[in-house]
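The complex appears here minus one protein chain, its other protein chains still in place.
In this document, chain identifiers A and B correspond to the written order of the chains, with residue numbering beginning at 1 in each.
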C-alpha cells in the first residue's frame, strides 16, 4: 500500500504517523526546526513563510495545550488560524466528518491540524483529500486515540539530538503507562528509524502492550534494572482520565513502583536527561526533585516543540 | 418607512435582509464577489482592504459553520476579528443587548456580524446604531430566527449566475422545509428582485408557510411535478433540531416523498444544477448519489460564500 503521507516524489504531503517515515524526512524536519529555534528569542518572532495561508485547528477532542502549540506555531509562520471545536459544531447537526472536511476545504483551507479521540481519523481525512483531487490540502495529526502523536515524537527526537548530538550510541528508556500512550508509540518508531541501538520500555505488565519485543524493544518490569546505565529517560504521563480502574492499584502505589525519584535517576548515566511530554503528575510518575532538577529538559522540550511544529507546517506548505 | 440598511445616498449601510434591497445593490455585491473568487487560489490569499478594522462576530446563537465563513472572510480582508459568544457572556450578567452594542462600539468596532435566534435582532441593532450617531458601525445579519440569512441568499444568487449566466430565463425550484427556512425567504426575495421569471416551492403542506403565492411563487406538493423542466434545484436542510415532531412523520417518510434522488433529478433539465446550503442530511433530503454527482454545485457554493462575504464586508467598510 502506498504511504499516504508521502507524495509521488517521496516528499511529505501529510504528517500522520512516524511509522514508516523515511529517515531523510525526519532528519529534514529536525534540521528545519533547528533554524526556527532561534526565532523565539528574536524581537519579532515571526517569519512570513505561511502568510495568507489558512490553517484550521480541527479539534474533535479538547486539548487546549496541544491546540495552543499549533496556534502559536501557525502565527509565528504568519498563517491565519481558525480554531474549530468540532464536537460542539456541525457533527451535532448530523453532518459526516468527510462532508465537514470538504466544506472547509472549499473555503480554501491549506492545512488541517487534526486531533481526534479515534485512532485513524487523520489518516481517513488525508486519504479522502488525496483521492478527491484535494491533495494540495495538508493534514497534520495532532494526536489520534492511542495511535500516534507524531509532532510529540519529533520534538522528543529534536530534544535528544540537541542534548546528545547523535542517536547512534544511546540507550533510551521509556517509563510508565505505555499501553495508553501514543507518545510512546511515536517515540519508538522514531528511534528505530533514527538508529537508536537500545530502546527500553519500563512499566507494570498491565500497562505494557503486546508486541513490544517485535518492535525491537527491551521490556523491563523492574524500574531499577531498566534505568541502569541509560542516556535518556522518557517519562510518560499516567493517563488517569483514560484508564479503567482495574489496570492500576493507585497513584501512590504507582509512584512507589515506577515513580522517577532522585535515587532511581542516579542509576542512569550521570549525564542522563529526563524528558516528559507534560502535563506532569508530580508525585505520581515523577518526583518534583527530579522534575525541577538539573537533568530535566522538560521545558526545553516545550520550546523545541514550537520549532518542530513550525518546521512540519512550513515543509508541508512548501510541498 | 426608511430602509435602515441603506444610507441617504442609497448605498449599503448594513446588510439585514435581501427584502427591499435594490437590484443595483445586489448586482454590485455579486460583481465585487467575482473579483474575490480568484483570491482563494493565490499563494497569499489576503487583500489589505480592511487592515486595522475591527470586526466583531456576535453570535447569540451557536453556529460554528457560519462563524467560520465570516472569520475567514474577515481575515482574508486583513481585518482583526473578535469572536464573542454572547450567550455565555454579558447578557448573563443582566446587561441589555443595546448596552452590549454601545460598549463594543465604544471600543471602536467597525462591524458587527450578528447571529441571533430571534428574528429582528440585527435590525434592532442597526436601528440603534443609526439613531445614536454610530452609523459608521456596520451590521451584517448572519441569520436571525426564521427571518433572513442574506449572505446565504446572495451566495446562492452568485452560484446561479456563475453556472447559468443570467437570471432572466430560469425556472428555479426550492424543495423541502420552507416553513423553518430563512434561506428560502432570502432566496425568494433575491430571485424576485433579480428577475427570475419562475420560482417554485415544493414541499408538504405542513412545511409550507402561508402567503407564498402572494410572493409570486408557484407552490407544488408533488415533487415530480415541481421539478419537471427546472434549471436550478435548491434543496433545503431538514431542520430536525428546530421542528416540533407534529409537523413531520419521519426522516425516512420525508425522503420517500421529497428526497432528491437521481430519478427525480432526471425530471429537471439535463443541465440543471443542484444546490444545498449545508450541512446536508444525506438520505433525508438528498440522496448521496445526487450530493456527490456531477450536477451538484454544493461545494462551489461554499467557495463562493467566502467571496460574497468578503464583498459585503468590504463594500460596507468602504461606505
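What we mean here is this: a contact is a pair of C-beta atoms (placed from the backbone, for glycine too) under 8 Å apart; a residue touches a chain by one contact, two chains touch by 3 or more.
On a predicted model such as this, the values are computed, not experimentally measured, just so you know.
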item: Residue of A:13, A:54 or A:69 in touch with the missing chain, whole complex considered; value: A:69
item: Given B:35, B:103, B:169 or B:224, the one touching the chain that is not displayed; value: B:103
item: Contacts of chain A with the absent chain, listed as residue ranges; value: 40-46, 62, 64-65, 68-69, 71-72, 75-76, 240-241, 278-282, 299-300, 302-303, 305-306
item: Absent chain, residues of chain B that touch it; value: 51-54, 80, 82, 84-86, 88-90, 93-96, 99-100, 102-108
